[in-house]
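Only one protein chain is missing from this complex, and each of the others stays in its spot.
Up next is chain A:
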Amino acid sequence: MSVLESKIPEGPIEKKWTKHKNEINLVNPANKRNIDIIVVGTGLAGGSAAATFAELGYNVKTFCYQDSPRRAHSIAAQGGINASKNYQGDGDSDYRLFYDTVKGGDYRSREANVYRLAEVSSNIIDQCVAQGVPFAREYGGLLDNRSFGGVLVSRTFYAKGQTGQQLLLGAYSAMNRQINRGKIQSFNRHEMMDLVLVDGKARGIIARDLVSGNIERHSAHAVVLASGGYGNVFYLSTNAMGSNVMAAWRAHKKGAFFANPCFTQIHPTCIPVSGDLQSKLTLMSESLRNDGRIWVPKHEKDAKAIREGKLKPTEIAEEDRDYYLERRYPAFGNLVPRDVASRAAKERCDEGYGVNKTGQAVYLDFKAAIERYGKEKAFTSGHKNPSKEEIIRLGEQVVESKYGNLFEMYEKITDQNPYKTPMMIFPAVHYTMGGLWVDYNLMTTIPGCYAAGEANFSDHGANRLGASALMQGLADGYFVLPYTIGDYLAEDIRTGTISTETEEFVTAEKEVKERIQKLFDAKGKNPVDYYHKKLGRIMWDKCGMSRNEKELKEAMEEIKELREDFWKNVRITGKAETKNAELEKAGRVADFLELGELFAKDALERNESCGGHFREEYQTEDGEALRDDENFRFVSAWEYVGNPRDAKLHKEQLEFENIELKTRSYK
């Protein structure tokens, strides 16, 4: 019997959430005033949860490492947010959104959670519009939609390429209103260093004020972790520099199970790595694949000549190009899902057909689109015999109106003009589907400790669809947690304020201080970045887009050795009692050095290929992922027992009652 209780309500899937809301406990408004909630992280999930808790009457404390909640990395999301509004009348429904999400996740997510997500998605759009989020509109004044990520309907709402920014500022404006009322206390430039448990319940956190260096105790009746994903374990990713796993990992070490750590999304269209000193990768929106064609040279000698700078891509004739996605997946072509597109790019580069100085890039070419649009435009403007120059000029105008800001961004970074020469792209780590295990109420295995947004594991299975991360963050924060947390807090109406003077808080604070001291005491020779880069290299080479038993075992050993070396030889300059970016980084990298090992172990034990997790041993004859539903139709939830490699596996069996399990095929 598993210790994991998912607490999925009984009944038909479309009735579960309503039934659950009707049956759970409520806290009366007067009692809410006596209850405190801590929210760690102020992105879409944390910001929206904090605002809603405060509106309901709870006393909220928020924590973020940035200088303002508005800078959380949700702000960088470009493309859009899905909702089953069916404004386009193209046959969308809650069921379809639910179905697409479960299928896109390669059948490794929990049906009931995903259905609820689809069910509340429409409400998110209503809510955001009421708050003044300026979504894109049509000339008639109604909201515009676009299609995304290879689904069959147009359900994505957007605000140009800055949807995440606009939604986050919406959530922050709701927070502002509550900060102004005194219902939210916002602790910025603060980092959660540990979770405090009293009688087995989450009752507070230890935080470090990143300006003064003070270690502070904060108590509450419940703690919500909305601290984002752990993609930075790879060092290079599209995450923000400060994105980290500390809050989730500290909770894990205190008893919260960590689910599916190896489920990572590698996004196919990012700007390739340019040099060894690069710190960060930049995503180019998935929408570019609607019009761009992906290719590499057909002949290895051409690829080599390009790498050496002796040949230009525009000099390669049409018949000497290999449009490998169109070749391998004729039905979906360049619009296959993210995991499939990423692996195909890697395969070509591994075989020696990669371009760029490094050989780690493929082309995304708009030449055909420019010509097609140019001809169309010329025709509709009455030029029946346009010259080639005319066609290109008109075509470039159309492409600019669709993707202008992305092309401009590309040119700023690479100094190349993508209208004249194909873009170069390569996959990069973007999102982590894995995270803290939560039940239907979003509670972790620690009573009173909740996880929301990217920090939990529940909705995206083994691969996330485009425009679904924003939806999940806001669904968790605005519409799920405000109900489910009340069910738990109903027991706390007589508890009163939690004291921070108890032994539990004293001990936790002492441990945090000792850990910081230990980092300084190493007095070694290597900067923190030295370790982070090395870890990233191991993760990318051995736990990245394709994985095998031998390399995963090696990765576990190498990470363990690197971690031991880190604690002996890291060098932290400066003092703990002041702003100290090196110390901040060190604490985060120390946790990544533990998580990385669990990540590899999880990937090693999952003997199947599904979604973003591709095990070379488990593939079909033509190199496609081979899922094993009979033996691996479960969530791996890891319990911390001392060392990451000794973590104990608990399985949550996944039941599919509303969707038939099928092989994903895009051929």
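The working rule: contacts are C-beta pairs under 8 Å (C-beta built on N, C-alpha and C of every residue); 3 or more make two chains touch, one makes a residue touch a chain; residues count from 1.
Basically, contacts and distances are computed from a predicted model.
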Using the UniProt record as the reference, specify the protein name of the hidden chain from among "ABC transporter substrate-binding protein", "Fumarate reductase iron-sulfur subunit", "Menaquinol oxidoreductase" or "Glycosyltransferase". "Fumarate reductase iron-sulfur subunit"
Considering the complete complex, identify which of A:I125, A:I294, A:L364 or A:M423 is in touch with the unshown chain. A:I125
The listed residue (A:T62, A:Q162, A:S609 or A:S636) that touches the chain absent from the view is A:Q162
Looking beyond the chains shown, say which of A:F63, A:F148, A:Y172 or A:Y431 touches the absent one. A:Y172
Residue among A:G140, A:G309, A:G382 or A:G642 that touches the chain left out of view: A:G140
Per the touch definition above, residue among A:E55, A:E400 or A:E491 touching the missing chain: A:E55
List the chain A residues touching the unshown chain? 48, 51-52, 55, 66-68, 70-71, 73, 75-76, 85, 87, 120, 123-132, 134-143, 159-160, 162, 165-166, 169, 172-174, 176-177, 179-180, 186, 188, 211, 238, 240-242, 274-275, 277-280, 282-283, 409, 412-415, 478-479, 482, 527, 529, 571, 573-574, 578-582
